[in-house]
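Removed from the display is one protein chain of the complex; every other protein chain stays in position.
First chain written, first letter: the chains are A, B and C, and each begins at residue 1.
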Amino acid sequence: MTTTQWDATSLTTRFQEVRAHTERLASPLSPEDQTVQSMPDVSPTKWHRAHVTWFFETFVLSEHEQNFSPFQEKYWFLFNSYYESLGPRYARPDRGLVTRPGAHDVGEYRGNVDARMLDLVAGLDDGTLHKLAATIELGFHHEQQHQELLLMDIKHVLSRNPLEPVYGGTRPQTCAPDAMTFVDVEGGLVEVGHEGDGFSFDNELPRHRQWLEPYRIADRLVTNGEWLEFMADGGYERPEFWLSDGWGRVKADGWRAPFYWTQHDGVWLEHTLHGTWPVNPGLPVAHVSFYEAEAYATWAGKRLPTEGEWEHAVVADGQADAAHSGGNLADLEHFHPAPAAPAGGEHRLRQVYGDCWEWTSSAYHAYPGFHPPEGAIGEYNGKFMSGQMVLRGGCALTPPGHARATYRNFFPHGARWALSGVRLADGGAPRVAA
Amino acid sequence: MTTTQWDATSLTTRFQEVRAHTERLASPLSPEDQTVQSMPDVSPTKWHRAHVTWFFETFVLSEHEQNFSPFQEKYWFLFNSYYESLGPRYARPDRGLVTRPGAHDVGEYRGNVDARMLDLVAGLDDGTLHKLAATIELGFHHEQQHQELLLMDIKHVLSRNPLEPVYGGTRPQTCAPDAMTFVDVEGGLVEVGHEGDGFSFDNELPRHRQWLEPYRIADRLVTNGEWLEFMADGGYERPEFWLSDGWGRVKADGWRAPFYWTQHDGVWLEHTLHGTWPVNPGLPVAHVSFYEAEAYATWAGKRLPTEGEWEHAVVADGQADAAHSGGNLADLEHFHPAPAAPAGGEHRLRQVYGDCWEWTSSAYHAYPGFHPPEGAIGEYNGKFMSGQMVLRGGCALTPPGHARATYRNFFPHGARWALSGVRLADGGAPRVAA
Amino acid sequence: MTTTQWDATSLTTRFQEVRAHTERLASPLSPEDQTVQSMPDVSPTKWHRAHVTWFFETFVLSEHEQNFSPFQEKYWFLFNSYYESLGPRYARPDRGLVTRPGAHDVGEYRGNVDARMLDLVAGLDDGTLHKLAATIELGFHHEQQHQELLLMDIKHVLSRNPLEPVYGGTRPQTCAPDAMTFVDVEGGLVEVGHEGDGFSFDNELPRHRQWLEPYRIADRLVTNGEWLEFMADGGYERPEFWLSDGWGRVKADGWRAPFYWTQHDGVWLEHTLHGTWPVNPGLPVAHVSFYEAEAYATWAGKRLPTEGEWEHAVVADGQADAAHSGGNLADLEHFHPAPAAPAGGEHRLRQVYGDCWEWTSSAYHAYPGFHPPEGAIGEYNGKFMSGQMVLRGGCALTPPGHARATYRNFFPHGARWALSGVRLADGGAPRVAA
Partner (left out) sequence: MTTTQWDATSLTTRFQEVRAHTERLASPLSPEDQTVQSMPDVSPTKWHRAHVTWFFETFVLSEHEQNFSPFQEKYWFLFNSYYESLGPRYARPDRGLVTRPGAHDVGEYRGNVDARMLDLVAGLDDGTLHKLAATIELGFHHEQQHQELLLMDIKHVLSRNPLEPVYGGTRPQTCAPDAMTFVDVEGGLVEVGHEGDGFSFDNELPRHRQWLEPYRIADRLVTNGEWLEFMADGGYERPEFWLSDGWGRVKADGWRAPFYWTQHDGVWLEHTLHGTWPVNPGLPVAHVSFYEAEAYATWAGKRLPTEGEWEHAVVADGQADAAHSGGNLADLEHFHPAPAAPAGGEHRLRQVYGDCWEWTSSAYHAYPGFHPPEGAIGEYNGKFMSGQMVLRGGCALTPPGHARATYRNFFPHGARWALSGVRLADGGAPRVAA
């Protein structure tokens, strides 16, 4: 992991911002809402709130606080997500069984750790602060990841309730984006992976060289309207578009539309955090699995980009950092209507961050030369590098400033509860003869 | 079902008592506690509170209230437990996904229905009241059944929490009951089933004749201490004591002690509503399945009583009605130390109601001539008459006055989360030669 | 178990008859047919052939043969069906994995044990023969049970093959039985269970008294034609006819007709050992589960008989023993067209043995005073006395002379691969007021 330069003031300010944002996201949720785990992939809201707190208590306070003792001995066990080296863990699918500590108790836990963290940072000399800042900054980004998960997860919890409860926000306006066009990218021997001083996760490193044949990449995401055409053309009924495993899931799980779509009286409705509404054809399609994304691309005569192609195109387009994604609660899960295509001249990528995580055709593996950090933190990313696919670009639930061009998200091929969408690519074929 | 004689005052008073008792039982539980379903057999507390309310709204108000409209249309769907004839139902294993209505909303639902019920009863003429009283009284007993289930269920929920939360109450004192003795019962052509004017469920009817050979029945339940002897003698390791299906469960589920027992540093502890304590050898063993009860009886060279034998013995003993069981919260899950055996003369049954539901060797089937009532109420009991065994006698979580000698409870052979125990029997062999 | 009087000649003759009949039943089956286990309930043909041989080797030869050593050490492990006290067992669902010994090897095993058994019996003095005869006779009846299972099992194996292979036999003629009528039975204090000198299994004992209210019992089985009426009236779509567990199976497993029925172009076909043919409306319905039998009876406004009612009616009708059932291969799975109803006067039971095992409303439990024999043979029946229902009467696959009025067969409530059908009953209500 690489890190930013911090002093006590900036670190303290950022700590308070990040911590406050989590509580803001949880504030519309009742104690009951915060308790339930609607499927094994989902974690309860209060678990997220406690787990990100546990991270600071475990990786910062326990190692640096004088006379450290945990807020509650048993919380160490309850709120460890997956760090095997820290001892036995509470089984993930049982997170929804833990009625106590309640939502209010978790608030007390957060308050206690916040106060101790601020005390600790205030009392550090510069040298220690510089050393500790890397872990604390990792804690910020860790908490931001959970802010996004908290929203994806509660979206699923609320979707299972026949009362159709609304989390909040308002319904985005309809829109009709310009036609999808494809941007030409030269390729060659390019560099991918994080560089420079800013923060990155370990899985974005090391920066390394990769050979790309010339390729083309779509300037915006596939829309709901385009997805409806795929469905109308038998997209979910014709095995020739599908990977074998994907077709197996279609049959076994009865997939016939994106995850949160239901059909009532012939109209497709979509469950969102701001209610259940008719599908908006101008917005990007969301909550499709890798298998669906891949089948769509096959149907469209295109393909998904590799993660190297995605990153190189975005960086070449001058969009290394996410400017705007996510933000205030009222805008939650608002997609950004794809801006108008440039009137003439050079094509640009119109819609990069803040809409949907974009499936790539790359399996999630270590970059060449990757080495996880020593100790429990080393379990952060590396051990998940099998059986998942990389997604790029952040989504409409990603906290502001969290995404960037080199950011690698990853989910299993069949995951649909994440806010994932589709960008197409083309070309990239070798010039050497077969 | 048979019923009591009611007037408006007695009906109103009883209604308020029963309804208040449910809320008293829920009062120590947080909104989070009330939300969780820790296994498919378990229902959330707030679901119990709402479902018993739905019963009155559905079977009384909807048919008799002027200008009836439901408190919430969707609650009819959410809180229907199993009445197929009332339309599609919300899947039982998903009860724990419903975060809304919350615990507080359910309180409002209860208040609304209570007020409307009292209004309705106050305005009834005598003839209508007499007709309606049967359904309302069924609602009392239905709510009492759920009071008991609410406690069994929350006991399980809390047992899954590493923080070992306590529901309430105090730990019962240790005791050392007199040796088990066996009461001789003559048998012959006896009558079983409910008779007289008091309330009974439909499954206790019709009263009918049954032939019993002379038999003997234990005057008290098997204790934890006796169960420890069974365990020490390889009770859970020797297939010769077990039914084939029971032995399958022992192996598949790793049974090696009653359900809520765990061993720490060589000491057996028992999870109860009032905490986790060392097993008390003088108290009745609880939370054993039919398979375990049956294996214990085989090991002891005895057998379980049939439900006819149990009922006939209890009635002959002059204990047709439960005097005392359950009661105030402080006593919850307190067993009654078996009274001293009578000094001389006639043996009596010392421990009948209010400790553990007692497994019998009788499958739960209809009595000869049984006919369920017409309409949805007819689904109350009859359709569960397969694959379950009858238990008799009530338990330490049964509300006061709910149990009686003819009461037939029933659970599947492998159920362990109910407060079930063991009474032995002997004899009953035919006098005719084989 | 009770037994017949045997001498060396009669025992030897019977041994050879029983053993030969098994081989005759297996003879139309290829080595491949004999190997497959099409579901966990089913055993491969060659396993049946070997297991019944293992019975004689284990319970007779190993205890009485001089210088006994097993034919093959490992066969003891492979062909033990469920005797826990004889050591670890080969897992039942894995019986279909054992390609060796092959069908031919099993034939050699059978020949070896046959020769040794005949040698042994020839050399016994009278006293020993009388003692051993009980076990050998049990072996005859054990083998006959497996002859029936072999046919039920291979029927299932062949049913899974798209080539629709035929086991053998010819298609029975269509027929149109007289209307079902009900025979009045007086009841009272009757005796049930085996009596006299002939063979019986331990579960038919002890003979004991039982009280029966007057009842009526159908003189023939329910036919396919009658079942089609049930289906046409929404039998498989209306929950009000069904036990709760039964309705669960209907929904989960998609039941919509008897087990081996399939619909092609609107015509219901039935898979049989002699081919797949249009359903014959005049024959008894077969391959229905207890749940279906019970639902049919509810739909018909009737009920199933208890096993006591069944036995008492059959004995009172003068049909204690099965005269004819089963028999030669050409007749296999031929039902007996129900004879014409007597023209006038007294009603009789027209169709008792040799068509379908008849579901009763009695759970399979021990008779009062039942004690299994000592030793491994004690596991023969007793340990299966939970979670199953009693069936009576034998079926069209039962070997000649195997069934009798006191014979208790048993299967789980949902079992459909057995040749099971439905006889209705009525009345039996108590005269005492409720």
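As a working rule, a contact is a pair of C-beta atoms (placed from the backbone, for glycine too) under 8 Å apart; a residue touches a chain by one contact, two chains touch by 3 or more.
This is a predicted model, so every value here is computed, not measured.
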List the shown chains that the missing chain touches in the full complex. A, C
Among A:P40, A:G234, A:G318 or A:G369, which one touches the chain that has been omitted from the display? A:G369
Candidates C:R160, C:K251 or C:H371 - the one touching the absent chain: C:R160
Contact with the hidden chain, among A:E17, A:E63, A:E84 or A:D253, goes to A:E84
Of A:P31, A:G246, A:P281 or A:P399, which one is in contact with the hidden chain? A:G246
Taking the full complex into account, what residues of subunit C touch the chain not shown? 30-36, 38, 46, 74, 77-78, 90, 94, 96-103, 157-158, 160-163, 165
Identify the residues of subunit A touching the omitted chain, counting contacts across the whole complex. 2, 82, 84-85, 189, 191, 193-195, 205-211, 213, 239-240, 242-247, 290-291, 294, 361-363, 365-366, 368-369, 383-387, 413, 428-430, 432-434
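As a working rule, only the chains that are shown with their structure count from here on.
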Return the chain whose centre of C-alpha atoms lies at maximal distance from the corresponding centre of subunit A. C
So the centre of each chain is just the mean of its C-alpha atoms; given that, what is the distance between subunit A and subunit B in Å? 48
With chain centres taken as the means of their Cα atoms, state the distance from subunit B to subunit C in Å. 37
For subunit A and subunit C, let me know how many angstrom lie between their CA-based centres, rounded off. 60
Junction residues of subunit A, two or more chains touched: none
